[in-house]
Every structure is written in C-alpha cells, then in structure tokens.
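My questions will all concern the structure given below.
For this depiction, one protein chain was excluded, whereas all remaining protein chains were kept in their positions.
Let's turn to subunit A:
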C-alpha cells in the first residue's frame, strides 16, 4: 500500500532522515519506535506532505506522492494525526469534526459525525464545547475522530499516548485496534514501545534518522537490544 524508498529529508541544514525505507501493507498496524529526535515525526510529516523529501521515492497505491502538497495527499486517503493533537482550540468539537471532512463533498458527513460520537461518547457530551477546554485524552480522541472524518485508507498516528494517564492510554490503544479492524491501515509512531508493539503487526526502529532494525512485533519485543533500549530492561 505504502512504499517508502531511500528518502532523505532536511530541516534547513539538518539531515533529519537518511535514506529511510519502510513499507506498510494494506490492513496492517505498523509501528515506528525510537527515541526523541530520531526522525519518527519527520517521516510522518513527509508522508502527509508537510515536508518534502530531497531524494528517494514514496509510492502510495502505486502512485508517487513524494513532494505533493498536503491538501492533495489528504484527498488520496492518507490522514495524519499530528503530535500534540493540534486540535483547533478556538472551535467547538463539532466544528473540528466538520473540518476533518473538509475534502469530502458527499452527503454522509453528518452521519459520520454521529459514528465518531459512537466511537467516542465523550466527544458527544462535549460537542458544543470549545476544543481547547478538553482534557488531553479528549483532545486525542478529537484529533483521531477528526482524522477519521476524512475517511482515510491509511491513518498516520503520531504519539497518541503522549502525556496521557495510563487508563486513557489503554482506551486510546483499544480504539486504535478497533479502527484497524474496521479496515483502516495504521502507521503508528510511539515512544511507548511496549504498548505500540503489543498492537502492531510489524515494527521499525529508527535511530538518528536511519532505520536500524525491523521485524515482526513479536521478534522486536523479544530482542535484547530493544528490551534494553526501549522497554526498560
């Protein structure tokens, strides 16, 4: 479904991604794990079009999307839930969800908003509230609901567990699995490697802009290197 081949991405003079190649197959949950500043978020931003790669190719459903504008890429079915949720704090929950469907022109939008409310009942309670007043977990739900409103085939999730209470992390990961079961492929960036590997099928480990290790989630969980570096012994 998605094939990234040898991309280089720069932030000014900083070489943030060095020849990164990954692949995501349809229906999978694939996770990228790695320390802060390793380049995980940079990779997601490049996939969604916020950054442009200098070299290399990005093939999505056999078409090149490398260097295309973000608004074009959303229309092809890739939605990105950015790090730190980035909800529109000055707008209500419902307006945020409507904006999620910005690229759609069909008549099902209101129906799909109700579906999001079924998935996240908490958002329904707060639908008229300004989203800036929500708790971190609720904002994460809103950011995910907003992304689903675009009806993505591939969902990019950047650190969904960041700053959340353990109980909320558990809820969010259950929902991630549900979304995947309903047919959406997921590429998940996480620092919480333990949670990420427990839901993912495969994983990539990124260090200082390079993919250093890849394998099935089970193998990565068992690997001594991963245990010592990311799983706390």
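As a convention for this text, a residue touches a chain if its C-beta (ideal position, glycine included) is under 8 Å from a C-beta of that chain, and two chains touch if they have at least 3 such contacts; residues count from 1.
Throughout what follows, contacts and distances are computed from a predicted model.
Chemist: Can you tell which of "Branched-chain amino acid transport system permease protein", "Heme exporter protein B", "Beta-ketoacyl-[acyl-carrier-protein] synthase III" or "ABC-2 family transporter protein" UniProt lists for the chain that's not drawn?
Modeler: So, among "Branched-chain amino acid transport system permease protein", "Heme exporter protein B", "Beta-ketoacyl-[acyl-carrier-protein] synthase III" or "ABC-2 family transporter protein", the name matching the hidden chain's UniProt entry is "Branched-chain amino acid transport system permease protein".
Chemist: Check the options A:74, A:116 or A:220 and report the residue that touches the missing chain.
Modeler: A:74
Chemist: May I ask which residue of A:34, A:53, A:100 or A:160 touches the chain that does not appear here?
Modeler: Candidates A:34, A:53, A:100 or A:160; residue touching the omitted chain: A:100.
Chemist: Which of A:34, A:82 or A:145 touches the chain that is not shown?
Modeler: Missing-chain contact among the listed residues: A:82.
Chemist: Among A:17, A:150 or A:168, which one touches the chain that has been omitted from the display?
Modeler: A:150
Chemist: Which of these, A:91, A:199, A:213 or A:229, touches the one chain of the complex that we don't see?
Modeler: A:91
Chemist: Contacts of subunit A with the missing chain: which residues?
Modeler: Within subunit A, the residues that touch the unshown chain are 48-50, 69-71, 74-75, 79-80, 82, 84, 86-91, 95, 98-100, 102-103, 136, 146, 150, 163.
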